[in-house]
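One chain of protein is taken out of this complex; the other chains stay put.
Coming up: chain A.
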Amino acid sequence: MSSLKPKEIDFNEQWSIVLGTVRSVISMGRFGQTDRAIWQERFFDIYYLCVATPDSHAERLYEETKKFLEDHCKSMKKDIAESDQNMLSIYVKYWTEYKTGSDWLNTLYAYLNTHYVKKRQANDMDTNYQPFECNNDTIDPPLVEIGEMALDCWTKIIIEPLKDRLVKLLLEQIHLDRICECVNQTTIKGVIMSFVDVCQHRKLNILELYEKSFESPLLQATGEYYREEGNRCLAKLDCIQYMRKILLLIDDEEFRSRKFLNPTSYSKVYNECLQRLVCDHFDTFKSECNELIIKEDLDALRNMYKLLKPTHIGINYMVEKLQDNIARIGHEKVQSLKGENLSTLFVETLLELHTKYMNVIKETYANDPEFVSSLDKACATIVNMKYGNRLSAKAPELLAHYCDSLLRKSSKAATDSEIEEKLLSSITIFKYLDDKDYFQRFYQKMLARRLINQQSISIDAEEFMVTKLKQICGYEFTGKLARMFQDIKVSDDLNIKFLEYVRSELSSSSSSQNQTMTNLLGLDFNIYVLQQNSWPVAQTITNTFILPHLLEKPLHMFEAFYGKKYSGRKLCWMYNLSNAEIRMTHLDRSYFVTMGTYQMAVLLQFNDHQQLTLTEIEEAIKINIKELEKQVLSLIDAKFLIGNTSELTMNSVISINFDYKSKRTKFKIPLISQKEANHDSESSQKAIEEDRKFYLQAVIVRIMKARKVLKHNSLIEEVITQSKQRFLPSIHIIKKCIEILIDKQYLERRTNDEYSYIA
């Protein structure tokens, strides 16, 4: 190899040698491979031309190469333009060859590219930075690397004049493919991609040529094709068939895009198809939609969802119709419910509905969040529907009853996990309640009954449920429930301490250590002391009840014990909540019966008398006569006692039924009648209203304490936000609470509709 030292070179002589190689490189296919040695030599020839002394031949070399490439392209253009029939295949043949050739040529000209072109480009950049001296007319077209120059020649000389003809042919081919004629995929894709590849060197608008020259006519043709196709299909198919058909068409077109087009076109073609096949016929979809939902034609709905989801029109209409339909079915089902076990039926019906549509949404609507929320909204309307002229929906009460039936001992034998699973699903319904505080009130009442009567199935299950409620509504919501558990625990301790106290009081000898309550006091005495405001119990104001004689001593002992233990507290006994176990020994065998304290008191009267009138009983135990009648009737109903008249009057004579027989020896008798339970729910409604006012006041104070000064509207808004998870307060009641707080001097009304907090 010769030295790299620059030398004097005759350009014409050297160029003719280089040109021969350039010609064979650019059209390699036709002139065979250039062999390695010659390649090396030419590479250095170009180097010597560039570094020639006394002057570089670089500029001439650049111009001559350009001229050659232009001539070369012109001759190819002639061939392509004249080949009528196989224009596309000739084009692709030349292009493939030329494209590879131009890459090689760029490598061959590496020295010129780096040392001439790039340097000049850098200089041009510098001069361009002087804006005032820049005059576009006098500036030569910018220099580009040889590979790029080759591609530019192709664009300018071949594509520009021929593109209309080429595109027309391409569109014809694509149309043939659509109607399932055989086409040459490689050729078509090759031509199309040449529009992209030929601009690969550009820094800006690489896709401009492709998009303007080819893509936009393609989209137009696609649109026209599918407009006609859509109309044609719709003329002979019904909506369900049509959807099935066009899904296939769209799939095919997607596949076609991948066969022929640049990836940037896929979504555009897809959208064009949707526009023509779906959006243009939206009314057809719309009029079919509701019926499909009612008929639950899930296959058709799945297709409709697939078609509408990606369009700009979207699925709102479907979502709306589905919601209406679920709500309608739900209302119908709920209103048709009848029977004794209403709470279970209600909850199970709702859950069934919920599960069903969760599955439908999963299978048919791809778990689309919009459909999930439409199910939520539908369930919320069903659950919170107010039937008849009731003030509140029935759901909170029914749901609380349902939970009670799960958590009460009497419930059908179920494993812990079954119970928890059912409780968990009841939470699903709970979340839909507007009036969560109503639920809480009922739940609390039933929990109280379970705890006091020791009917709870397990403390674990109880705590499980409370924890779940707490997760949704927060500590405040379950605070009272938690304190109820606490009270029961404290009472257990208290009973142990009381037993010790009784032992120490009643016997001094050490032998009393193991004495039970029964040994010491003649009965098993167990006391619950509850905190007034945590339990849903109303205090009876006047209590004239005369305790059976044998209970006086135990009770006084406990009161003394409690007074020593706690100061500042007073106790109020809730006899109506207390229960007793009586052993009946006068019959064929011994029976153990659990009953209310008043029932027990009535029965004990008959230890001293064979028979008594109602008046006599009333004198002996001194409870309200209405209440007494109820107690006595319940004992007659239970067949422990017999009355001499069918209607109970003050003079009715009541005596022991000595013929009583029962299969069971251990049972309890009911006290609360159905009527009472109804009255119960009305009175608790009032109590809830009071609770709400109180709760809202606390919310308002909390907000105002943090914000100090707030506009009326902002305060109302904030109150609603904060109490939403518990219930939806009316503006009216919020205003009322603000007034109360102004009265109590927590707040102060200021000018311009503002309140301020008084610390």
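Methods note: a contact is a pair of C-beta atoms (placed from the backbone, for glycine too) under 8 Å apart; a residue touches a chain by one contact, two chains touch by 3 or more; residues count from 1.
Here is the rule we use: contacts and distances are computed from a predicted model.
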Hidden subunit of the complex - UniProt protein name among "Rab proteins geranylgeranyltransferase component A", "Vacuolar protein sorting-associated protein 45", "Mitochondrial atp synthase" or "RING-type domain-containing protein": "RING-type domain-containing protein"
Residue, one of A:Asn526, A:Thr615 or A:Ser662, that touches the chain absent here: A:Asn526
Among A:Lys386, A:Lys705 or A:Lys724, the residue in touch with the chain that has been omitted: A:Lys705
Residue, one of A:Lys119, A:Lys497 or A:His586, that touches the chain absent here: A:His586
Option touching the unshown chain, where A:Trp15, A:Tyr210 or A:Phe606 are the choices: A:Phe606
Contact footprint on chain A, counting only the chain that is left out: 452-454, 475-476, 516, 518-519, 523-533, 535, 537, 539, 548, 550-551, 554-555, 558, 566-574, 577-586, 592, 594, 597, 600, 603-604, 606-607, 656, 666, 694, 697-699, 701-702, 705, 744, 746
